[in-house]
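Heads up, one of the protein chains got dropped from this complex, but the rest are sitting where they should.
Every chain is named by a letter (A, B and C) in the order it is written, and numbering of its residues begins at 1.
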Amino acid sequence: MTRRKATSGVKLDREQLLRAYRTMRTIRAFETRMGQEFEKGTVPGFTHLYSAQEAIATAVCMNLTDSDYIGSTHRGHGHSIAKGCDVKGMAAELMGKATGICKGKGGSMHVADLSKGMLGANGIVGGSAPLCVGAGLSAKTRNTGGVAVSFIGDGGSNEGAVFESMNLAVVLKLPVLFMYENNGYGEATGFSYAVGSGDISGRAGAFGMPAEKVDGTDFFAVYEAVQRAVERGRAGDGPSAIEAMTTRFGGHFVGDPQLYRAKGEVEKQRREMDCIPVFVDRVLKDKSVTRKALQDIDAQVESLIEEAVEEALAAPYPGPEELFTDVYKTY
Amino acid sequence: MTRRKATSGVKLDREQLLRAYRTMRTIRAFETRMGQEFEKGTVPGFTHLYSAQEAIATAVCMNLTDSDYIGSTHRGHGHSIAKGCDVKGMAAELMGKATGICKGKGGSMHVADLSKGMLGANGIVGGSAPLCVGAGLSAKTRNTGGVAVSFIGDGGSNEGAVFESMNLAVVLKLPVLFMYENNGYGEATGFSYAVGSGDISGRAGAFGMPAEKVDGTDFFAVYEAVQRAVERGRAGDGPSAIEAMTTRFGGHFVGDPQLYRAKGEVEKQRREMDCIPVFVDRVLKDKSVTRKALQDIDAQVESLIEEAVEEALAAPYPGPEELFTDVYKTY
Amino acid sequence: MPKKTIREVIHDTVQSEMRRDPTVILMGEDVAGGAGCSGEDDAFGGAFGFYKGLVGEFGRGRIIDTPISEAAYIGAAAGAAMTGLRPIADLQFFDFLGVCFDQIYNQMAKFRYMFGGKSDTPLVILSLVGAGLRCGAQHSQSLHPQVTAVPGLKVVMPENAYDTKGLLLTAIRDDDPVIFLLHKLQFENACEVPDEEYLIPFGEASFVREGTDVTVVAFSAMVAKAVAVADRLREEGISVEVIDPRTTSPLDEEAILESVEMTGRLVVVDEAWERCSVAADISSIVARKAFGALQAPIMTVTAPHTPAPFSPVLEDLYIPGEDDIESAIREVIAYRR
Partner (left out) sequence: MPKKTIREVIHDTVQSEMRRDPTVILMGEDVAGGAGCSGEDDAFGGAFGFYKGLVGEFGRGRIIDTPISEAAYIGAAAGAAMTGLRPIADLQFFDFLGVCFDQIYNQMAKFRYMFGGKSDTPLVILSLVGAGLRCGAQHSQSLHPQVTAVPGLKVVMPENAYDTKGLLLTAIRDDDPVIFLLHKLQFENACEVPDEEYLIPFGEASFVREGTDVTVVAFSAMVAKAVAVADRLREEGISVEVIDPRTTSPLDEEAILESVEMTGRLVVVDEAWERCSVAADISSIVARKAFGALQAPIMTVTAPHTPAPFSPVLEDLYIPGEDDIESAIREVIAYRR
């Protein structure tokens, strides 16, 4: 992918820019630290890190409020943080602690907070697209003006449930955004192999909705495209699709040796496709914010993550009775 | 739909034209009679008739041999007859008789004859698309030069398994034809409602394969398009899609009162969109065949169907031991 | 009291709940019908006419026809349920479970648990099970064990119009996903149904016949057969208790165990295939929890381990029949260690 120039149509004020930066930095710091904790053995199971894709979740969720919805994937930490989930609760969740955002019962692949409109990470590829169609239907039926965003990977774009969902959203003219994050890989398979047409947004467009491709390393480009889509949704004009071109700095999961990537690929991408320095360069050049303001955020983020991890490590595991609760409301 | 002129690029010899006519007439006569038998109560269950769509199955299967495959739908009698399944065996099958093509164990929705490359009617909408991809993979792997054709309705075009199948066939570059029969209805729902984009072939094309739309009432138009697609497949150039615009002269099933169709719609379509008179006009005008030759076929078809029904009515039901056989080869 | 068919009860109950609660919606293939067509709206009212007329009253915004894409619309029902609606999703035949099963057992069933109790998913999937329509192997299945097994789901299998009303009201108002399964051969069955609202709680069996010699547990279309046999045997002096659990999940174990404690003999009837059926499940519960009371083998009467055959003569053999139930009862009655 050739990197496109950051666009400049969007006017975000200083506070918004700092918020965007804080979110991206929080995600990056959270993921980096969780990768380390995983390697230390304090985070059990599988963990899929979002590093490299921060601009996308951040740009999407800055267009949303708590009464909008997102549905996420197995790689859901970034989406969750951007949508406002409590970072401490997330750290504890990943460690299976009672203080976790889901009481430790969900784990990395099931982080959720419905009060924030975060309908859950999802361990089933493509699994959340229908749910987001339903959330869009709910917003439309209850006339809340809300929209629903379904995050989908390039690999997940090939799942039947996702295709069906696009058609259903078009037919019912629902306020849904199909937000494809094309990081080039589904596990160890390249996007260019797995998507027969080589073009996710083109395929989405053929379902009957506006679809565009954007540079996913450019926060502003994503923000603008999402803004258009969300406005369409709120105005009752139906669904949209966006394909954001990005990469993945880590393996599919923590521990993946990534043999399928040429030597040096990740290093090169880290230099050229890191959305955070791209954002920083831009806002400093614009003089929109000061370096000092960004550094303050860096420090705050570091200490937040440190605190979150420490509290999570110290937190108790759920009691044995928790095994049997929350299966039903009544049974 | 505006009816397009019959095309004229295809050169079929007299024998082929008569074969096409015989097939179409056989399907029409079979369906008409089965509808009557159903109403008399001799055909149990649900029965979905193919009348109006004969040109499509016929044109497709005249491009195929026994080492090519087709996968069918709940509306499978026409495909079966066109692919060479024994009409007597089919009549007996629909009546649940021991002499049925599947020993009476399958019924209308499961007519199959693997020796003819007919992989089965299918009671699950969209269910046969993956099977056809597999048959195409088999042909390619075994290097037989064979192709596989998946018949799919306009309603069925919205099923996830169908979308996935198109992508998979493109990725593996398989000799598969996705043959969409757009008869305007999926049960009581109009195609223009259920297909969000209003364009099945355009959507198929966006999966990365050649896709065209043809007049499904014009045998020659379908024949030509299929010929191109089958040649592509045999040449190793991968899958194709065709959307044939057609109609349905009967209800979704025998007995459907069709309230969803305006009064007079079917009558008008019978006058204007009947593929059999369209074919006859054309071949008589061309002087390719004589009216007498067609009339001979009519008579032969009538007596074949009469015989098939009589034999089927007289045939025995399967013995009770048949309940337990054919579950496994060995168990 | 007015007599109503199950079909009418479904219609009236969905209608009254939609009037009462604006968050109740109905979605599925042809639940109205006629969309994008030249003829009448409300052309189908569901594949079996359950919902005929509702689109006229509630409009297409609440009676929602969907394309043929079960994973999407069943999943959308779940997504809508998480976010403030109470959808009823019509799945024409439960045989189609296979194209949307992920949304059922991996998604809706697990949300409450995975999310630490912080979500409700109030939706009803209404569908049909069973054989007898002469439709062949893909339209004649009894796949209720597949969902009864799944924690987080509730499974309702009413046998008559009265129970259907009370259970459907409970289902629509329940905050967990409910699989509501009617039998394909039964929805024209009628009985007296009060006009007033009444809710039947889940997990409460109905004692359809009281008896002391043998307990027969049967549900859905099997209840009527069990009752017919019970009534016949009563004339011979064999006293058969017939229990209809009405919901397979939750299951009223207590009722079954109590009855077996008294009769010492159990026959379980289930139209599902024998392996891993609800019949096997109930049998196993009793063999564990009421063993001391058992005086005879526990008989299960189920469909055989074969796909459903098309041919009527074979299908009639395939479906558990009164004769099968009767001989099972006779066998446990005659049993002496």
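Heads up, the rule we're going with is that contacts are C-beta pairs under 8 Å (C-beta built on N, C-alpha and C of every residue); 3 or more make two chains touch, one makes a residue touch a chain.
In this text, all values refer to a predicted model and were calculated from it rather than measured experimentally.
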| item | value |
| --- | --- |
| Shown chains that the omitted chain touches within the full complex | A, B, C |
| Touch with the omitted chain, as defined above, among C:Gln138, C:Thr164 or C:Asn189 | C:Gln138 |
| Sole contact to the chain not displayed, among B:Asp113, B:Glu181 or B:Asp256 | B:Asp113 |
| Selected from C:Phe58, C:Phe101 or C:Phe202 as touching the chain missing from the view | C:Phe101 |
| Sole residue of B:Ala82, B:Val133 or B:Val195 that reaches the chain not shown, by the stated touch rule | B:Val133 |
| Touching residues (missing chain, whole complex) on subunit C | 71, 95-106, 109-110, 113-114, 136-138, 145-146, 148-152, 249, 251, 272-273, 275-281, 283-289, 291-292, 294, 296-300, 304-307, 309-310, 335, 337 |
| Subunit B residues that touch the omitted chain in the full complex | 69, 71, 100-106, 110, 112-115, 119-120, 122-124, 127, 129-139, 141-142, 148, 160-161, 164-165, 167-168, 171-172, 325-331 |
| Chain not shown, touching residues in subunit A | 44-46, 93, 96-97, 100, 102, 104-110, 122-127, 155-156, 158-161, 185-196, 258-263, 265, 317-318, 320, 322-324, 327 |
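Simple rule for what comes next: only the chains that are shown with their structure count from here on.
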| item | value |
| --- | --- |
| Centroid-based (C-alpha) most distant chain relative to subunit A | B |
| Whole-Å gap separating subunit B and subunit C, where each centre is the average of the chain's CA atoms | 36 |
| Distance from subunit B to subunit A - Cα centre to Cα centre, in angstrom | 45 |
| For subunit B, residues contacting two or more additional chains | 158-161, 193-196 |
| Subunit C, residues touching no fewer than two other chains | 67, 69, 71-72 |
